Each structure stands twice: as structure tokens, then as C-alpha cells.
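Quick one: the structure is below, questions incoming.
Omission of a single protein chain aside, the complex is shown with its protein chains in their original locations.
And then subunit A:
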């Protein structure tokens, strides 16, 4: 069954379709949150994101564009969480994910601790934590969540050109990190 059909059924009030939609997208949503935050907070923020998704679902007018819509909401949940964290810690104003420092979103221990740090894809994933948030975000959306460049632009509320330049910079930074590690080894 296609995502669009599931979304339409869920919008009609079919509870089982909604449950299947959650089951199908739970891991992608969690993966995005996990790449932006550490493991301790990923589950809670993903749950908050799901609550926001379910509350907004009746108002979704383009069910065929579910994925970018979904990640827009998840991104907002992550930004809200980080904004609250910043506010309680430093009273600094954070308007968007672009304003954040990498160390505030994903700590090294989150990716390297022996229990929680069982990483899924290539070794490169371990270096995501070192990337600046805007670059890390488009990298996760484009390569881990398989969103198109246009959908990434929509989710991040920036132009396609900006997404392309961030992807380019992210790839370059990642390559540099991997080369550094290779040279050390």
C-alpha cells in the first residue's frame, strides 16, 4: 500500500491506517532525530514529533507530499527542543537550527559510547557529529532519508541552491574528516 493511500485513509479517520503509517515511518523519523541529537533525547523528541504530526495530519492538503511535510514537522520538533535547551542553559536566542553549534546537538559520546553507538551505515555516519548543523541536516535528509534536493529545500525552508551548496560543503568536510582519520591510522 502506498504512503499516499495510508495518509488518505488516516485522514478519513481509519485508526489502523494511522498505526501502519506510524510503524512505517517511525524508524526514518527516529533516525533523523538521532542524527541531530544524542540517544538519550532522541526517543522523547521523536515522540513529541509524532504527536505534532498526528495533530496536524487532518490539515495536510497534499498527501502525495507526505515525506517532506513529515520532516518539516520533525525538524521543528528538534529545533523546539534545542531552543528550550538553549533557553534554560544560556538564555541565548535560537531562531533556527542554522544558529546552533554542532556540540549542542549531538555529543561525541552519543555516537561513540559502546552501548548506544552501534552505527548503522558507513563509517562516515560516525563523523556526522563533527559537521555543522545545517550541513549535517541536509546530509541526513538527502542521503539517509532519501529526500530529493527540492524536498530538502522545502523541509529546511531554504533555496535549492543553498541545499546544494550545503551538500557540497558537507561532503567536503566529511571527506576531510575521513582522510584525517585514514592518515592517523
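By our rule, contacts are C-beta pairs under 8 Å (C-beta built on N, C-alpha and C of every residue); 3 or more make two chains touch, one makes a residue touch a chain; residues count from 1.
By definition in this document, contacts and distances are computed from a predicted model.
Participant: Between "ABC transporter ATP-binding protein", "Glycerol-3-phosphate dehydrogenase subunit B", "Ferredoxin" or "Transmembrane transport protein", choose the name on the UniProt record of the chain that's been left out.
Facilitator: The UniProt record for the chain left out of view names it "Transmembrane transport protein".
Participant: Which is it among A:47, A:80, A:148 or A:165 that touches the chain not included here?
Facilitator: A:47
Participant: May I ask you to list the residues on subunit A that touch the chain which is not drawn?
Facilitator: 1-2, 4-5, 8-13, 15, 18-19, 22-23, 26-27, 30, 34, 39, 42-43, 46-47, 50-51, 54-58, 63, 116-121
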